[in-house]
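As you look at this complex, bear in mind that one protein chain is not there, while each of the others sits in place.
In order of appearance the chains are A and B, and numbering begins at 1 in each one.
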Amino acid sequence: MALRRVIYVLLAAALLMTFGVTYAQDDIVIDFYFPSATANDAEGIFERYAGLFEEENPGVVVNPIFTGSYTDTRNTILTELQGGGAGPDVAVMLSIDLYSFAEEGYIIPAQGFIDAMDNGADYVNDFFPALMANGVDEMGNVWAIPFQRSTPILYYNADLLTEAGYDSPPTNNAELVEIAQALTTDERDGLLVPVAGGFPIWMYQSFAIAYGQNIVSDDPTEVYFNTPEAVAAVEFVRSLGTDLGVGPAGGAAWGDTPVAFLAGQAAMIYHTTGNLTRILNDADFEVGVWYLPSGPAGDDGAGYGAPTGGGNLYIFDDGSKSAEELDAIWRWVMFLSSPEIQADWGATTGYIAANASAWETEPLASLAQEHPQYGIARDQLQHVGKEFSSYATITIQGIINGTLESILTGESEDAQAAMDAAQEQIDGILAEYR
Amino acid sequence: MRLSARQRSLVGLLQPYLLIAPTLVLVLIFNVAPAFRTVNDSLYKPARGLNAAGRPPEFVGLQNFRDIFDDTHYMGGRFLRTLRNTVIFAAATVGIGVPLGLMTALLLNRGQPLLGLWRFAVFYPSLLPLIGAASIWSFVFSDSIGLANALLRTVGHPGLNWLGDRNLVLFSVVIVNIWKQAGYFMIFFLAGLQNISRDIYEASSLDGAGPMQQFVYLTMPLLRRTLLFVVVIAFTFAFQTVEQLQALGEGGPADSANLLLYLVFQNISERRNWGYVNAMTIVLIGLVLVFTLSNFLLFERDEPT
Partner (left out) sequence: MKDANLLLRRFGAALKAALAIAFLIPLFFTVLVSVRPEAEPVTNGNIFFGSEVTLDNYQRALDIAPWSLHYLNSIVFVAGTLLVQLLTVTAAAYAFARMKFFGRNILLLIILLQLMIPSGVLLVQNFRTIQLLGLFDTRVALMIPYWGSAFGVLLLRQTFREVPLELEEAARIDGANLYQVIRHVYITNAIPAYLAFALVSVSSHWNEFLWPFIITRSEEIRPLTVGLNKLIKTTDQGAFYGQLMAGTLIVIMPLVILFLVFQRQFVESFARSGIR
């Protein structure tokens, strides 16, 4: 019977295809897990980098593996390691994942490799200090190397601003509100701050810093979520959608914000520098970029504020890897964080190249010359603060996100009370680590 | 080879077990054993604090359950809200989705032009990957650039904040689920309807029964088994489909549309929460079990064995 023959053939094919790829026996294979957070062909880019690296490093094979979003990547790696798998050798994960992975004993500090270098200090000092902040523990040991980094900036539709008589972007919150109100129409929002959609903490941190108190410090057992600055910051964000009426109540959704901006439906937006290339490419108007406006912490510029964001390179080892393997792994990390690759990566994707010398390297150098917007994103780095990260990061971040959302959507009218309650829960958790 | 009578009876005795063994073993390994392990682990609190990875978990009895049912606990507040959402979500999906599936099946039963296309219209959502379907709806529901609001604006309505308004978002998520699954339910009902002989309808028509009477006194009783089957499937689906939340606001704002299984996913990656995650899983399995078994008892009640 014909059907039966088809079935047998399919079955045989399925079994044959069970066997995977094999490598030459003596090659060192580096499994490199990477998340994707842009519409770029990250896989293609990493395959290209791996090829370049393998040319310079015979005997080492890099195996780039796509692991979904940052959250997927984190969960995939944890599932694999808790399930007895080998896990990656190097992975790009959120810079704030440091404490959870260090606590589990899955990763090792980069500090040891840096100390063994002839010019380790130069290597570290070439990175923008702000981008190192989340990769260093409270003792000053470097764990993770900046790679796919970003920070929120202000994008504005320069055509619309000029039309309304504003020659320059707002530099403080008062100007921000004034311009946003002037540019708000029935069809257009004056300002979109993407605090809706599950992750308000990042944008909120910008305001907290601009109000004078970041919610984190260098001590992973301290969180400052109910300070007067923290409360005033969230009340200001809430008022953008209520009293001031320059955007939707409850805030804009993260993913829709750049689309609305590109379509001319928003005059100004807060969004990540990871989006700069897309916006510059797709906009049919003049795109302006500026530091996030300063807040009460200093209208003269001292109160500029934004957190860093994005992913770092982490090295995985449970103590079983040989010196040779670790050496190859470190060379791959060095390669990815080299000025040449960072310049290429920054120019291709729009992420901020993490080291100063990358900005003097092609193709980034001429790109930054051609589009000064890239340079502004970089220069804001001198004002930015650490992204939220502590012990029990995921749990505490969940508490903060939930509290912020309930304040922003009006469920908790009394911001102070809601934040006091959250702070109490947070302190209860962190007490276990003190 | 000839077997003695004794050997033959032994083979006969073992035969049924050999036949079910592959399925049983696989289910035991990949479903039942891990579930029992979860029951066990829900009675332990993992080590917390510094260097937790090296320390063993601590037996705490039912403390994890007490914590998640405690409104002031950091996980309890989220869990209770999510539990309520999950029950509403399941009730709404089944309560609206199943009748809708039945109604479309009645409308698209037989004998009309373009039948295939009509059926496709209702069924195609079940062919979509959940995450793809959710992405389509995130486009529909987008506040500033979405389809629903664009359509509303053409009729002069300012638009709704489908995924941002805490009173609306659970409703939006329910809509997606009903749209995704009604066609699946329809297929089962169609099957049931096709099995009902036309003669019965003709006979009843001759007796003067109108369509409404036919539906109440003929169709419904004959569809009873299908209905219960679909309800069972619908409940197990409703409790277990949560991946769509990834594209529909992550269960927010402030968990106002979060569902149990998704809350588990959100917290599974931090060791300190493993006890809670296991306890929540047990509650979830318990809910599904209660709904399924009660339906199942009805489903199998008057079956000859």
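Heads up, the rule we're going with is that a contact is a pair of C-beta atoms (placed from the backbone, for glycine too) under 8 Å apart; a residue touches a chain by one contact, two chains touch by 3 or more.
These figures come from a predicted structure and were not determined experimentally.
> Please identify which residue in A:Asn226, A:Thr272 or A:Thr308 touches the non-displayed chain.
Going through A:Asn226, A:Thr272 or A:Thr308 one by one, A:Thr272 is the residue touching the chain not shown.
> Which parts of subunit B are in contact with the chain that was left out?
Subunit B touches the missing chain through residues 13, 15-17, 19-20, 22-35, 37-38, 100, 103-104, 107-108, 115-132, 135-140, 142, 144-147, 149-151, 153-154, 179, 182-183, 187-188, 190-195, 208, 210-212, 222-223, 225-226, 229, 236, 239-240, 242-243, 247, 261, 264-265, 268, 277, 281, 284-285, 288-289, 292, 296.
> At which residues does subunit A meet the chain that is not included here?
Looking at subunit A, the ones touching the missing chain are residues 7, 10-11, 13-15, 17-21, 31, 35-39, 41, 43, 65-66, 68-70, 72, 76, 79-80, 82-85, 150, 254-260, 262-265, 271-272, 274-275, 278, 282-284, 310, 350.
Here is the rule we use: only the chains that are shown with their structure count from here on.
> State the interface residues of subunit B toward subunit A in the complex, per the touch definition above.
Residues 48-54, 73-74, 78, 138, 142-146, 161, 163-166, 249-256, 265-273 of subunit B touch subunit A in their complex.
> Under the touch definition given earlier, write down the residues of subunit A that touch subunit B in their complex.
74-75, 78, 100, 103-105, 189, 192, 196-199, 248-253, 255-257, 259-260, 263, 265-266, 391-395, 398-399, 401-403, 405-406, 408-409, 411, 425, 428-429, 432-433
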